[in-house]
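One protein chain is absent from this view; the other protein chains keep their places.
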Amino acid sequence: MKYKETTRSGGALPWLFQRISGVYLAIVLFVHVVNLHILIDGEIGYAAIAERVATPLWKTINISFLIVALFHGLYGLWIVLEDYIHIGWLRVLIYGVIATIALVFAIFGTLTMITFQYGG
Amino acid sequence: MRVIKRYRIHMGTFAWILHRLSGLGLISYLLLHIWVISHLSGGERSFDGIMHSFGSPMFKLMEIGLVGVILFHLFNGLRVTLIDMGVMVEKQKTLFVIAVIIWLGTWFAFSAIMLSKMGLLPFTV
Amino acid sequence: MAMITFKINRYNPDDEKRGHFVQEYQIDVPKGYTLLDCLNDIKWKLDGTLTYRRSCRSGICGSCAMTINGVNNLACETQVLGLNCSTVTVEPLRGYPVVKDLAVSLDPIVRGLLAVKPYLMTKTPPPTDQERLQSPEEREKLDGLYECILCGSCTSSCPSFWADKEYIGPHALLKAYRFVADSRDECPGEHLEPIDDKHGLWRCHTIFNCVEACPKDLNPTKAIAELKKELIRGKLG
Partner (left out) sequence: MTLKDPEAIHDVEGVGIHSVHRHDVVIIGAGLAGMRAAVEASGEFDVAVISKVFPTRSHSGGAQGGIAASLANEEEDHWEWHMFDTIKGSDYLGDQDAIEILVKEAPTVVREFEHFGCPFSRTPEGRIAQRKFGGHTKDFGKGGPVLRACYAVDRTGHALLHTLYEICIRNEVRFYSEFQAMSLIVRDGVCRGVVAWDIVNGGMHVFHAKTVMFGTGGYGKVFKITSNAMANTGDGLSLVLKAGLPLEDMEFVQFHPTGLYLQGILVSEAVRGEGGYLINGKGERFMEKYAPSKMELAPRDLVSRSIQTEINEGRGINGEAYVHVDIRHLGEEKIMKQLPQIHELAWKFMHIDCIKEPIPIQPTGHYSMGGIPTNIDGEVLFDGKNTPVKGFYAAGECACVSVHGGNRLGTNSLLEASLFGRRCGKSIIRFLRENRDWPELPADSAKGALDEVEWLLNTDGTEKVGEIRDDLQVLMTNKCGIFRDRATLEELTGDLKKLEERYENIKIDDKSEKFNSDLLEASELGHMIEFCELIVAGALSREESRGAHSRTDFPKRDDEKWLKHTLAWKKGEEIRFDYKPVTITRFQPQERKY
């Protein structure tokens, strides 16, 4: 009379982090959008962006935003796909692809932020 | 005869479907965005070059759409989080309506600002 | 009185080739007739092969849940003239294997139910010749939880369940919370542990179809929200 003997994958903490990250993103995104689309007059160009990206505070915010958004988005994508895909090898493959994308873009984006020097 | 397998779409289902679709859209945009921003490393020419190709009024208008998608995902996400916290679970429909109102309100405000910046409005906000 | 056409989704396990098909019946429906009355009329007067489950006809046994005009409900509680349409579509509950016509396999319901250890678990023996005490306020927490009739409408309406047949289902989660919320249950972890699973609680995406479908107006999503809080609280110590 047992349900199903599986290895429990849990899911509690990722679920919680998905909520927390969502709220964090909501706040940062708001700041981001207001900052870029309201406070900047005229064209959004290299100068305007670069000025903001160069300061350490913005660097930190941007990097955290990048990583949290990648997690939130790709974990969300995984949840959606997990709902519908039940073939074992395909799941592993997709999981692998998503994880790779996450890793590549996180490194790529972080490097962009860290290495960037305004006027340098 | 084909078997009809339909199920009436309730408000909650509707919210869920939109949330998923907007989420899928946003993750695509995020990846694109990171790629675009990475042009900063290439210096001013490279960045402005890529920004220029997105600079047409067409893309500007799409950007307004993007803001709409972001805001929907944001406010519906907050609604889901509130429900998960046990807030207004019994009034989820009202909560959804509230979320939609706030969404449309903020979206309208942002659109107005962005359009006026583009000079597409007869007045400035 | 009104002439109503019933489009009934049928399936005969002895005729796999034909598979599912839609059959139409027309009958005169007097005021006050429920869908179950109509199905009975069809079965007893027109076509004895029509198969569906039914028993109490007063909405307490949970046998006759089916998809009526695209929504899950109990046939015995559906006033046909109240639907305000001349054609009524009747289908078996979605998502469960169909046994015959409108009767579906109950296995997914039972499997989910058994998983959550659906019984009061205690460590201390009950007092002799006395009931365990429970204040009216503590008892009130069970309202909206214990009334479940296991009709299966909720789980059948859940898009998560449509996608993942191993999803435990809102009915089982509601039952789990019925015991977690009971002041007398001393082992809430025993009910929580099995649902902390990718096919368990976390498969719920707060779609609220279960709430819309429940013929007893219960709110599984609310129970699920409480369970999520309970589990997270446990994880964070």
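Here the chain labels run A, B and C in written order, and each chain numbers its own residues starting at 1.
Just so we're on the same page, contacts are C-beta pairs under 8 Å (C-beta built on N, C-alpha and C of every residue); 3 or more make two chains touch, one makes a residue touch a chain.
All of these numbers come straight from a predicted model, not from anything done at the bench.
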Chains in view touching the one left out: C
Which residue of C:Arg18, C:Arg139, C:Lys165 or C:Lys229 touches the chain not shown here: C:Arg139
Contact partner of the left-out chain, one of C:Gly62, C:Gly95, C:Pro108 or C:Pro159: C:Gly62
Chain C residues touching the omitted chain (full complex): 12-14, 32, 34, 40, 43-45, 47-49, 51-63, 77, 79, 99-101, 103, 105-106, 113-114, 117-120, 126, 129-136, 138-139, 142, 146-150, 179, 182, 184-185
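We adopt the following convention: only the chains that are shown with their structure count from here on.
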Distance from the mean Cα position of chain C to that of chain B, given in whole angstrom: 35
Per-residue multi-chain contacts in chain A, two or more chains: none
Contacts with 2+ other chains: residues of chain C: 228
Footprint of chain B on chain C - complex, ascending: 9, 19-22, 67, 69-71, 89, 91, 94, 157, 159, 205-209, 211-212, 219, 221-222, 225-226, 228-229
List of chain C residues in touch with chain A within their complex: 111-112, 114-115, 160, 163-164, 166, 168, 193-194, 196-203, 228, 231-232, 235
Chain C partner contacts - residues on chain B that touch it in the complex: 1, 3-8, 10-13, 15-16, 80, 83-86, 89-90, 92
